[in-house]
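Notes follow once the structure below has been shown.
The complex appears here minus one protein chain, its other protein chains still in place.
So, chain A:
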Amino acid sequence: MEPGKLRKALRPLGGAAALLALTLLAGSGAAAKDIAAGAHGEALGALTDLQSALGELDKAAGLTVSDPDPYRQAARRAVNALVGKAGAGFDAAAGDPGDAAGALGHLGRLRDAAGDRPWAAAVQAAWVNAMVAKAGLDDALKADELEDFQSRMSGALEALLVAIGRVSDRGAFGGLRGALATTELGVPPDAPTLPGCALQSGTLPSGAPSDEPAYGVVGGYLTYVAVPTHDGRTELPEPFGVGSITVRDGRVVLETASAALTGKLCGKRQQAKAAAPTGTRVAAADPAPALYTEAQAEQGHQIFKSHCAVCHGEQLQGKSAPTIAGPDFLKKAQLLGWSVADLRQVVTTTMPRDNPGSLSPEQYARVLSYLLAVNCYPPGKNRFPTTATASLHKAALQPPDGVKPDLPGPGICSLKTAAR
(Lines give C-alpha, C1' and ligand atoms only; values in the text may rest on other atoms or scores of the structure.)
Protein backbone atom coordinates (compact mmCIF):
# COMPACT_ATOMS: atom_id res chain seq x y z
CA MET A 1 0.00 0.00 0.00
CA GLU A 2 1.24 3.48 -0.70
CA PRO A 3 -0.37 5.64 1.96
CA GLY A 4 0.88 8.86 0.42
CA LYS A 5 -0.78 8.11 -2.88
CA LEU A 6 -3.92 6.83 -1.30
CA ARG A 7 -4.39 9.75 0.92
CA LYS A 8 -4.09 12.03 -2.03
CA ALA A 9 -6.91 10.06 -3.60
CA LEU A 10 -8.89 10.43 -0.40
CA ARG A 11 -8.90 14.20 -0.60
CA PRO A 12 -12.58 15.09 -0.69
CA LEU A 13 -14.17 16.04 -3.93
CA GLY A 14 -16.58 18.11 -1.90
CA GLY A 15 -13.84 20.58 -1.07
CA ALA A 16 -13.63 21.70 -4.66
CA ALA A 17 -17.36 21.59 -5.17
CA ALA A 18 -17.94 23.72 -2.12
CA LEU A 19 -15.88 26.49 -3.57
CA LEU A 20 -18.42 27.05 -6.28
CA ALA A 21 -20.04 30.37 -5.77
CA LEU A 22 -23.62 30.29 -6.88
CA THR A 23 -26.95 31.84 -6.07
CA LEU A 24 -28.95 31.18 -2.98
CA LEU A 25 -30.71 27.98 -2.39
CA ALA A 26 -34.29 28.96 -1.72
CA GLY A 27 -36.49 27.36 0.90
CA SER A 28 -35.86 26.30 4.44
CA GLY A 29 -35.15 23.10 6.31
CA ALA A 30 -35.05 21.90 9.86
CA ALA A 31 -32.30 19.93 11.57
CA ALA A 32 -33.12 16.25 11.24
CA LYS A 33 -34.51 15.01 14.49
CA ASP A 34 -34.01 11.34 13.73
CA ILE A 35 -30.26 11.52 13.49
CA ALA A 36 -28.66 10.02 16.55
CA ALA A 37 -27.46 12.89 18.66
CA GLY A 38 -23.75 13.50 18.36
CA ALA A 39 -23.23 10.70 15.83
CA HIS A 40 -21.76 13.04 13.24
CA GLY A 41 -19.22 14.35 15.73
CA GLU A 42 -18.30 10.85 16.86
CA ALA A 43 -17.84 9.72 13.27
CA LEU A 44 -15.66 12.69 12.41
CA GLY A 45 -13.68 12.13 15.60
CA ALA A 46 -13.16 8.47 14.74
CA LEU A 47 -12.11 9.36 11.21
CA THR A 48 -9.62 11.96 12.42
CA ASP A 49 -8.09 9.48 14.86
CA LEU A 50 -7.89 6.75 12.23
CA GLN A 51 -6.18 9.18 9.89
CA SER A 52 -3.76 10.25 12.60
CA ALA A 53 -2.85 6.61 13.17
CA LEU A 54 -2.43 6.14 9.44
CA GLY A 55 -0.29 9.25 9.28
CA GLU A 56 2.08 7.82 11.88
CA LEU A 57 2.43 4.59 9.95
CA ASP A 58 2.83 6.53 6.74
CA LYS A 59 5.74 8.40 8.30
CA ALA A 60 7.22 5.16 9.63
CA ALA A 61 6.96 3.62 6.17
CA GLY A 62 9.02 6.49 4.82
CA LEU A 63 11.82 6.08 7.37
CA THR A 64 15.16 4.94 6.09
CA VAL A 65 17.06 4.66 9.34
CA SER A 66 17.98 1.26 10.67
CA ASP A 67 17.54 2.18 14.33
CA PRO A 68 14.31 0.42 15.42
CA ASP A 69 13.25 3.14 17.86
CA PRO A 70 11.64 5.67 15.48
CA TYR A 71 9.55 2.84 13.97
CA ARG A 72 8.42 1.62 17.35
CA GLN A 73 7.58 5.11 18.54
CA ALA A 74 5.47 5.67 15.43
CA ALA A 75 3.64 2.40 16.04
CA ARG A 76 3.02 3.38 19.67
CA ARG A 77 1.62 6.76 18.64
CA ALA A 78 -0.64 5.02 16.13
CA VAL A 79 -1.87 2.70 18.90
CA ASN A 80 -2.53 5.76 21.08
CA ALA A 81 -4.65 7.35 18.37
CA LEU A 82 -6.64 4.14 18.14
CA VAL A 83 -7.20 3.34 21.82
CA GLY A 84 -7.51 6.84 23.28
CA LYS A 85 -6.18 8.07 26.61
CA ALA A 86 -8.19 5.62 28.70
CA GLY A 87 -7.64 2.64 26.41
CA ALA A 88 -5.57 -0.43 27.13
CA GLY A 89 -2.11 -0.12 25.64
CA PHE A 90 -2.01 3.71 25.74
CA ASP A 91 1.59 4.82 26.12
CA ALA A 92 1.74 8.48 27.09
CA ALA A 93 5.50 8.66 26.68
CA ALA A 94 5.27 8.11 22.93
CA GLY A 95 3.03 11.10 22.29
CA ASP A 96 -0.59 11.13 21.23
CA PRO A 97 -1.65 12.31 17.80
CA GLY A 98 -5.31 11.44 18.52
CA ASP A 99 -7.96 12.80 20.86
CA ALA A 100 -9.05 11.59 24.30
CA ALA A 101 -11.59 9.04 23.08
CA GLY A 102 -9.42 7.50 20.37
CA ALA A 103 -10.85 5.93 17.23
CA LEU A 104 -12.05 2.87 19.09
CA GLY A 105 -13.76 5.02 21.74
CA HIS A 106 -15.66 6.97 19.11
CA LEU A 107 -16.54 3.90 17.12
CA GLY A 108 -17.69 2.08 20.27
CA ARG A 109 -20.13 4.86 21.10
CA LEU A 110 -21.35 4.93 17.52
CA ARG A 111 -21.96 1.19 17.61
CA ASP A 112 -24.03 1.64 20.74
CA ALA A 113 -26.11 4.31 19.04
CA ALA A 114 -26.39 2.63 15.66
CA GLY A 115 -29.43 0.42 16.17
CA ASP A 116 -30.62 -0.46 12.69
CA ARG A 117 -29.49 2.73 11.03
CA PRO A 118 -28.02 2.18 7.55
CA TRP A 119 -24.56 3.12 8.81
CA ALA A 120 -24.50 0.45 11.53
CA ALA A 121 -22.66 -2.09 9.38
CA ALA A 122 -20.07 0.43 8.25
CA VAL A 123 -19.33 1.48 11.79
CA GLN A 124 -19.11 -2.13 12.89
CA ALA A 125 -16.68 -2.86 10.07
CA ALA A 126 -14.58 0.20 10.84
CA TRP A 127 -14.45 -0.88 14.50
CA VAL A 128 -13.38 -4.40 13.58
CA ASN A 129 -10.70 -3.11 11.23
CA ALA A 130 -9.42 -0.66 13.82
CA MET A 131 -9.14 -3.59 16.25
CA VAL A 132 -7.28 -5.58 13.60
CA ALA A 133 -4.94 -2.65 13.06
CA LYS A 134 -4.29 -2.43 16.77
CA ALA A 135 -3.54 -6.12 17.02
CA GLY A 136 -1.18 -5.80 14.04
CA LEU A 137 0.64 -2.94 15.71
CA ASP A 138 0.94 -4.84 18.99
CA ASP A 139 2.49 -7.62 16.95
CA ALA A 140 4.78 -5.26 15.10
CA LEU A 141 6.05 -3.86 18.39
CA LYS A 142 7.22 -7.34 19.31
CA ALA A 143 9.22 -7.75 16.09
CA ASP A 144 12.97 -7.94 16.47
CA GLU A 145 13.74 -7.33 12.88
CA LEU A 146 12.84 -4.36 10.76
CA GLU A 147 11.51 -6.54 7.99
CA ASP A 148 9.14 -8.35 10.36
CA PHE A 149 8.10 -5.04 11.78
CA GLN A 150 7.35 -3.67 8.35
CA SER A 151 5.37 -6.66 7.20
CA ARG A 152 3.23 -6.59 10.36
CA MET A 153 2.90 -2.85 10.16
CA SER A 154 1.75 -3.03 6.57
CA GLY A 155 -1.02 -5.40 7.74
CA ALA A 156 -2.10 -2.77 10.27
CA LEU A 157 -1.85 -0.11 7.63
CA GLU A 158 -4.16 -2.04 5.32
CA ALA A 159 -6.71 -2.55 8.06
CA LEU A 160 -6.64 1.19 8.75
CA LEU A 161 -7.18 1.99 5.10
CA VAL A 162 -10.15 -0.38 5.03
CA ALA A 163 -11.57 1.18 8.19
CA ILE A 164 -11.17 4.65 6.74
CA GLY A 165 -12.44 3.79 3.28
CA ARG A 166 -11.68 5.37 -0.01
CA VAL A 167 -13.18 7.45 -2.77
CA SER A 168 -13.95 6.08 -6.20
CA ASP A 169 -14.48 7.91 -9.46
CA ARG A 170 -18.22 7.73 -8.87
CA GLY A 171 -18.24 9.17 -5.43
CA ALA A 172 -18.84 5.90 -3.64
CA PHE A 173 -16.77 5.02 -0.61
CA GLY A 174 -16.21 2.10 1.64
CA GLY A 175 -15.45 2.25 5.32
CA LEU A 176 -16.19 5.13 7.62
CA ARG A 177 -15.77 7.66 4.84
CA GLY A 178 -18.43 5.83 2.90
CA ALA A 179 -20.85 6.05 5.80
CA LEU A 180 -20.10 9.74 6.24
CA ALA A 181 -20.58 10.41 2.55
CA THR A 182 -23.77 8.48 1.92
CA THR A 183 -25.71 8.39 5.18
CA GLU A 184 -27.05 10.78 7.78
CA LEU A 185 -23.75 10.39 9.64
CA GLY A 186 -22.43 13.01 7.24
CA VAL A 187 -24.96 15.59 8.34
CA PRO A 188 -23.65 18.09 10.88
CA PRO A 189 -25.92 18.34 13.98
CA ASP A 190 -27.34 21.76 13.29
CA ALA A 191 -27.44 21.67 9.52
CA PRO A 192 -30.77 22.10 7.73
CA THR A 193 -32.20 19.03 6.04
CA LEU A 194 -34.50 18.55 3.10
CA PRO A 195 -36.62 15.60 1.97
CA GLY A 196 -34.24 13.11 0.44
CA CYS A 197 -36.69 12.02 -2.22
CA ALA A 198 -37.13 15.49 -3.63
CA LEU A 199 -34.76 14.74 -6.51
CA GLN A 200 -37.19 12.21 -7.93
CA SER A 201 -39.68 14.92 -8.70
CA GLY A 202 -37.06 16.89 -10.56
CA THR A 203 -37.40 20.01 -8.43
CA LEU A 204 -35.90 20.95 -5.12
CA PRO A 205 -38.11 21.76 -2.17
CA SER A 206 -38.24 25.41 -1.32
CA GLY A 207 -37.32 26.89 2.00
CA ALA A 208 -33.63 26.00 2.46
CA PRO A 209 -31.62 28.71 4.24
CA SER A 210 -29.65 31.06 2.10
CA ASP A 211 -26.21 30.77 3.62
CA GLU A 212 -25.44 27.14 4.34
CA PRO A 213 -25.69 23.74 2.72
CA ALA A 214 -28.88 21.72 3.17
CA TYR A 215 -28.84 17.95 3.33
CA GLY A 216 -31.31 15.64 1.58
CA VAL A 217 -32.03 12.75 3.93
CA VAL A 218 -34.34 9.77 3.55
CA GLY A 219 -34.47 6.63 5.67
CA GLY A 220 -31.09 7.42 7.20
CA TYR A 221 -29.45 7.85 3.78
CA LEU A 222 -27.94 11.06 2.58
CA THR A 223 -28.93 11.42 -1.08
CA TYR A 224 -27.83 14.93 -1.91
CA VAL A 225 -26.49 18.20 -0.62
CA ALA A 226 -27.85 21.44 -1.95
CA VAL A 227 -25.18 24.09 -1.87
CA PRO A 228 -26.03 27.78 -1.69
CA THR A 229 -24.65 29.74 -4.55
CA HIS A 230 -23.56 32.98 -2.96
CA ASP A 231 -20.06 34.31 -3.54
CA GLY A 232 -17.35 32.92 -1.33
CA ARG A 233 -16.51 29.69 0.35
CA THR A 234 -19.07 27.21 1.63
CA GLU A 235 -17.77 24.62 4.05
CA LEU A 236 -18.92 21.03 3.96
CA PRO A 237 -17.96 18.33 6.44
CA GLU A 238 -14.53 17.10 5.41
CA PRO A 239 -15.29 13.62 4.14
CA PHE A 240 -17.77 14.24 1.47
CA GLY A 241 -18.21 12.34 -1.78
CA VAL A 242 -19.97 13.55 -4.84
CA GLY A 243 -21.53 11.17 -7.34
CA SER A 244 -22.66 13.91 -9.67
CA ILE A 245 -23.08 17.65 -9.72
CA THR A 246 -26.16 19.14 -11.30
CA VAL A 247 -27.60 22.60 -11.31
CA ARG A 248 -31.27 22.56 -10.52
CA ASP A 249 -33.61 25.46 -9.95
CA GLY A 250 -30.57 27.74 -10.00
CA ARG A 251 -28.81 25.80 -7.24
CA VAL A 252 -25.89 23.38 -7.17
CA VAL A 253 -27.00 19.91 -6.22
CA LEU A 254 -24.32 17.47 -5.19
CA GLU A 255 -25.73 13.97 -5.42
CA THR A 256 -24.17 11.32 -3.25
CA ALA A 257 -23.82 7.67 -4.15
CA SER A 258 -27.00 7.07 -2.18
CA ALA A 259 -28.92 9.09 -4.74
CA ALA A 260 -28.89 5.98 -6.89
CA LEU A 261 -31.02 4.34 -4.22
CA THR A 262 -33.79 6.90 -4.20
CA GLY A 263 -35.89 4.78 -6.50
CA LYS A 264 -35.98 2.07 -3.88
CA LEU A 265 -35.90 4.33 -0.85
CA CYS A 266 -38.68 6.59 -1.97
CA GLY A 267 -40.87 4.06 -3.78
CA LYS A 268 -41.09 1.50 -1.05
CA ARG A 269 -39.60 2.79 2.15
CA GLN A 270 -39.83 -0.61 3.81
CA GLN A 271 -37.39 -2.23 1.42
CA ALA A 272 -34.81 0.46 1.94
CA LYS A 273 -33.37 -1.23 4.96
CA ALA A 274 -32.57 -4.34 2.99
CA ALA A 275 -30.75 -2.41 0.30
CA ALA A 276 -27.02 -2.46 0.73
CA PRO A 277 -25.74 0.95 -0.21
CA THR A 278 -22.25 1.09 -1.62
CA GLY A 279 -21.14 3.20 1.27
CA THR A 280 -21.46 0.46 3.83
CA ARG A 281 -19.68 -2.45 2.21
CA VAL A 282 -17.44 -4.04 4.75
CA ALA A 283 -14.30 -4.87 2.80
CA ALA A 284 -12.98 -3.72 -0.55
CA ALA A 285 -12.15 -0.32 0.76
CA ASP A 286 -9.41 -0.25 -1.80
CA PRO A 287 -10.70 -2.22 -4.75
CA ALA A 288 -8.17 -2.98 -7.46
CA PRO A 289 -8.91 -0.82 -10.48
CA ALA A 290 -10.32 -2.37 -13.67
CA LEU A 291 -7.63 -1.73 -16.24
CA TYR A 292 -8.24 -4.31 -18.97
CA THR A 293 -10.95 -6.32 -20.67
CA GLU A 294 -11.62 -10.03 -20.26
CA ALA A 295 -10.99 -10.58 -23.95
CA GLN A 296 -7.55 -8.99 -23.70
CA ALA A 297 -6.63 -11.25 -20.79
CA GLU A 298 -7.70 -14.35 -22.70
CA GLN A 299 -5.70 -13.31 -25.75
CA GLY A 300 -2.82 -12.42 -23.44
CA HIS A 301 -2.86 -15.93 -22.00
CA GLN A 302 -2.11 -17.35 -25.46
CA ILE A 303 0.77 -14.90 -25.94
CA PHE A 304 2.09 -15.75 -22.48
CA LYS A 305 2.08 -19.45 -23.32
CA SER A 306 4.05 -18.95 -26.53
CA HIS A 307 6.49 -16.24 -25.42
CA CYS A 308 6.83 -16.17 -21.64
CA ALA A 309 5.97 -19.57 -20.16
CA VAL A 310 9.27 -21.13 -21.19
CA CYS A 311 11.06 -19.05 -18.53
CA HIS A 312 8.28 -17.99 -16.14
CA GLY A 313 6.46 -21.34 -16.14
CA GLU A 314 3.03 -22.33 -17.46
CA GLN A 315 1.54 -21.73 -14.02
CA LEU A 316 3.66 -18.60 -13.58
CA GLN A 317 5.50 -20.49 -10.88
CA GLY A 318 8.87 -19.26 -12.10
CA LYS A 319 11.56 -21.36 -13.76
CA SER A 320 14.71 -19.76 -15.07
CA ALA A 321 12.92 -16.43 -14.60
CA PRO A 322 11.15 -15.44 -11.40
CA THR A 323 7.55 -15.86 -10.34
CA ILE A 324 5.50 -12.95 -11.65
CA ALA A 325 2.18 -13.55 -9.95
CA GLY A 326 0.79 -14.25 -6.55
CA PRO A 327 1.02 -12.69 -3.10
CA ASP A 328 4.81 -12.83 -2.82
CA PHE A 329 5.31 -11.15 -6.16
CA LEU A 330 2.73 -8.48 -5.35
CA LYS A 331 4.20 -7.92 -1.91
CA LYS A 332 7.60 -7.34 -3.45
CA ALA A 333 6.11 -4.96 -6.03
CA GLN A 334 4.45 -3.09 -3.20
CA LEU A 335 7.70 -2.75 -1.26
CA LEU A 336 9.38 -1.46 -4.39
CA GLY A 337 6.56 1.03 -4.84
CA TRP A 338 5.64 -0.17 -8.31
CA SER A 339 2.70 1.10 -10.30
CA VAL A 340 1.10 -0.88 -13.11
CA ALA A 341 2.94 1.55 -15.42
CA ASP A 342 6.25 0.37 -13.93
CA LEU A 343 5.30 -3.22 -14.66
CA ARG A 344 4.42 -2.20 -18.21
CA GLN A 345 7.74 -0.40 -18.57
CA VAL A 346 9.68 -3.48 -17.52
CA VAL A 347 7.69 -5.88 -19.68
CA THR A 348 7.66 -3.78 -22.83
CA THR A 349 11.34 -2.85 -22.72
CA THR A 350 13.03 -5.97 -21.35
CA MET A 351 10.75 -8.85 -22.32
CA PRO A 352 10.90 -11.39 -23.80
CA ARG A 353 14.46 -11.62 -22.52
CA ASP A 354 15.84 -13.06 -25.76
CA ASN A 355 14.21 -10.39 -27.91
CA PRO A 356 13.06 -7.39 -25.89
CA GLY A 357 10.51 -5.12 -27.50
CA SER A 358 9.66 -7.67 -30.17
CA LEU A 359 5.90 -7.83 -29.50
CA SER A 360 3.47 -5.28 -30.85
CA PRO A 361 2.07 -2.66 -28.45
CA GLU A 362 -1.30 -4.43 -28.43
CA GLN A 363 0.36 -7.81 -27.79
CA TYR A 364 2.12 -6.30 -24.78
CA ALA A 365 -1.19 -4.82 -23.64
CA ARG A 366 -2.73 -8.30 -23.81
CA VAL A 367 0.09 -9.98 -21.90
CA LEU A 368 -0.14 -7.29 -19.24
CA SER A 369 -3.91 -7.81 -19.09
CA TYR A 370 -3.26 -11.48 -18.46
CA LEU A 371 -0.72 -10.64 -15.75
CA LEU A 372 -3.22 -8.35 -14.02
CA ALA A 373 -5.90 -11.06 -14.24
CA VAL A 374 -3.72 -13.80 -12.71
CA ASN A 375 -2.78 -11.29 -10.03
CA CYS A 376 -6.49 -11.02 -9.23
CA TYR A 377 -7.07 -7.58 -10.71
CA PRO A 378 -10.62 -7.32 -12.10
CA PRO A 379 -11.42 -6.77 -15.78
CA GLY A 380 -13.60 -3.89 -16.87
CA LYS A 381 -14.93 -2.10 -19.90
CA ASN A 382 -11.78 -0.18 -20.78
CA ARG A 383 -9.04 -1.87 -22.77
CA PHE A 384 -5.54 -2.00 -21.36
CA PRO A 385 -3.84 0.89 -23.15
CA THR A 386 -0.89 0.68 -25.53
CA THR A 387 0.82 3.62 -23.84
CA ALA A 388 1.55 4.38 -20.20
CA THR A 389 -1.54 6.37 -19.28
CA ALA A 390 -2.14 8.31 -16.09
CA SER A 391 -4.42 5.58 -14.77
CA LEU A 392 -1.59 3.03 -15.07
CA HIS A 393 0.73 5.35 -13.18
CA LYS A 394 -1.92 5.85 -10.54
CA ALA A 395 -2.65 2.15 -10.06
CA ALA A 396 -0.34 0.68 -7.45
CA LEU A 397 0.78 -2.90 -7.97
CA GLN A 398 -0.07 -4.58 -4.69
CA PRO A 399 -2.06 -7.47 -3.31
CA PRO A 400 -5.65 -6.62 -4.30
CA ASP A 401 -8.32 -6.68 -1.65
CA GLY A 402 -11.06 -9.21 -1.42
CA VAL A 403 -10.25 -11.69 -4.17
CA LYS A 404 -8.74 -15.00 -3.12
CA PRO A 405 -6.39 -16.75 -5.54
CA ASP A 406 -7.95 -20.03 -6.65
CA LEU A 407 -5.10 -21.68 -8.50
CA PRO A 408 -2.13 -23.52 -7.00
CA GLY A 409 1.51 -22.62 -7.51
CA PRO A 410 2.41 -19.10 -6.45
CA GLY A 411 -1.27 -18.42 -5.66
CA ILE A 412 -2.89 -16.89 -8.71
CA CYS A 413 -6.39 -16.14 -9.95
CA SER A 414 -7.99 -17.97 -12.84
CA LEU A 415 -9.33 -15.60 -15.47
CA LYS A 416 -12.84 -16.47 -14.28
CA THR A 417 -12.08 -15.58 -10.69
CA ALA A 418 -10.40 -12.35 -11.65
CA ALA A 419 -13.63 -11.45 -13.44
CA ARG A 420 -15.67 -12.70 -10.45
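The rule is short, and it goes like this: a contact is a pair of C-beta atoms (placed from the backbone, for glycine too) under 8 Å apart; a residue touches a chain by one contact, two chains touch by 3 or more; residues count from 1.
The rule is simple: contacts and distances are computed from a predicted model.
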Chain excluded from display, named as in UniProt, from "YeeE/YedE family protein", "Anti-sigma regulatory factor", "Alcohol dehydrogenase (Cytochrome c)" or "Autoinducer 2 import system permease protein LsrD": "Alcohol dehydrogenase (Cytochrome c)"
Contact with the hidden chain (one of A:Thr349, A:Thr387 or A:Ser414): A:Thr349
Contact with the hidden chain (one of A:Glu145, A:Asp190 or A:Asp231): A:Glu145
Residue in contact with the excluded chain [from A:Val128, A:Leu335 or A:Leu415]: A:Leu335
Absent-chain interface as seen on chain A, which is shown: 64, 66, 144-147, 331-332, 335-338, 342, 345-346, 349-350, 353-357
